[in-house]
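Removed: one protein chain of the complex. Kept in place: all other protein chains.
Our next item is chain A:
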Amino acid sequence: MDCQECQERPATLHFTKVVNGNKTEIHVCEQCAKEKGYVSYDEEAYSLHDLLSGLFNFNSSSINKNSEFVQSQVLTCDNCSMTYQDFTRVGKFGCAECYHAFSEHLNPIFRRVHSGNTTHDGKIPKRIGSDLSLKRTLSDYKEKLQNLIKNEEFEQAAKVRDQIKEIERELYKGGGDE
């Protein structure tokens, strides 16, 4: 059978397309299939996916089987409802929250993919990043305040309370409504 697009080369790929119950058969050669978009010309990406998901599966099965395996099977991200099993099959996260939901299983994977590394050591977002460090200082100060009150050092506590207010004002100003 000749390719129905170029009518020159033999058809090597055969598809059945169903649109609203109407079946259409498509017989094309590889080159035309790529051009018409029936198949992907980015084959490399697939092999990488396969490789990765294989890597994850190997990981989860190598962990102490029974109990942990069952546990990881029902591990689900509350935000996007992706399960840990989905993740090992697809090799992709569903949302940012997945990183927290599956966190206990992730470091071995990161170590394999990133030469033993598990912690970010690069750029921090300029805008929300500054908030991040402010928030960290804020929680430090709040803790400090609690301790001072507990120890009845009220004069110091009042100073820290003012500092907290200052930081809070700063935080709302930066990240708030416009």
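The definition used in the following text is that a residue touches a chain if its C-beta (ideal position, glycine included) is under 8 Å from a C-beta of that chain, and two chains touch if they have at least 3 such contacts; residues count from 1.
The working rule: contacts and distances are computed from a predicted model.
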Report the protein name recorded by UniProt for the chain absent from the figure; options are "Acyl-CoA dehydrogenase", "Thiazole synthase", "Protein-arginine kinase" or "Dipeptide/oligopeptide/nickel ABC transporter ATP-binding protein".
"Protein-arginine kinase"
Listed residues A:Cys80, A:Leu134, A:Ile149 or A:Ile164, member touching the removed chain
A:Cys80
Considering the complete complex, identify which of A:His14, A:Lys92 or A:Lys159 is in touch with the unshown chain.
A:Lys92
Among A:Ala11, A:Ile109, A:Leu145 or A:Val160, which one is in touch with the chain left out?
A:Ile109
Under the stated touch rule, tell me which residues of chain A contact the chain that is not displayed.
6, 8, 31, 35-37, 40-43, 45, 52, 79-80, 82, 90-96, 99, 106, 109-110, 113-129, 132
